[in-house]
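A protein chain is absent from this complex, but the other protein chains hold their places.
For chain A:
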Amino acid sequence: MPDFPPLFVYAIILVGFVLTNLALTHLIGPKKRTPVKDMPYESGMDPVGDARQPFNVRFCLVAILYLVFDVELLFLYPWAVSAFSDEGGIPLELRGTVFGIMLAFIATLVIAYIYAWRKGVFKWR
């Protein structure tokens, strides 16, 4: 069992560090607000409309595909650690079966990948 309490000490110290920095610069720095300074900087032009507009659907497609691959990666990590481990891994007589299962698992992924490619998800121009 790893020794996790130090992680929480570290996290608390880091949060403290970040908050102190944000507060310090807020307290020390000068505050001279003008309407022009409060505008978003868009190369000196007066901003037109809101920046929070609909964006290209491709970003969404990439995010969906990322989810597919990332979940698949999560399944691969425990297998990778135990697959060829001498101590407490997959027993020798089962390794052939597991190898076949993993090949099938990766094959489904590859099919999805080819499908996405043919559908033009990776086409950015």
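Everything that follows uses one rule, which is that a residue touches a chain if its C-beta (ideal position, glycine included) is under 8 Å from a C-beta of that chain, and two chains touch if they have at least 3 such contacts; residues count from 1.
Note that contacts and distances are computed from a predicted model.
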{"item": "Identity of the absent chain, which is to be given by its UniProt protein name, from \"Multisubunit sodium/proton antiporter, MrpD subunit (TC 2.A.63.1)\", \"Imidazole glycerol phosphate synthase subunit HisH\", \"Electron transfer flavoprotein subunit alpha/FixB family protein\" or \"NADH-quinone oxidoreductase subunit H\"", "value": "\"NADH-quinone oxidoreductase subunit H\""}
{"item": "Where the unshown chain meets chain A, residue by residue", "value": "2-7, 9-11, 13-15, 17-19, 21-22, 24-26, 28-32, 35, 37-43, 47, 50-53, 55, 59, 62-63, 65-66, 69-70, 73, 76-77, 80-86, 89, 95-96, 99, 102, 106, 109-110, 113, 117, 122, 124-125"}
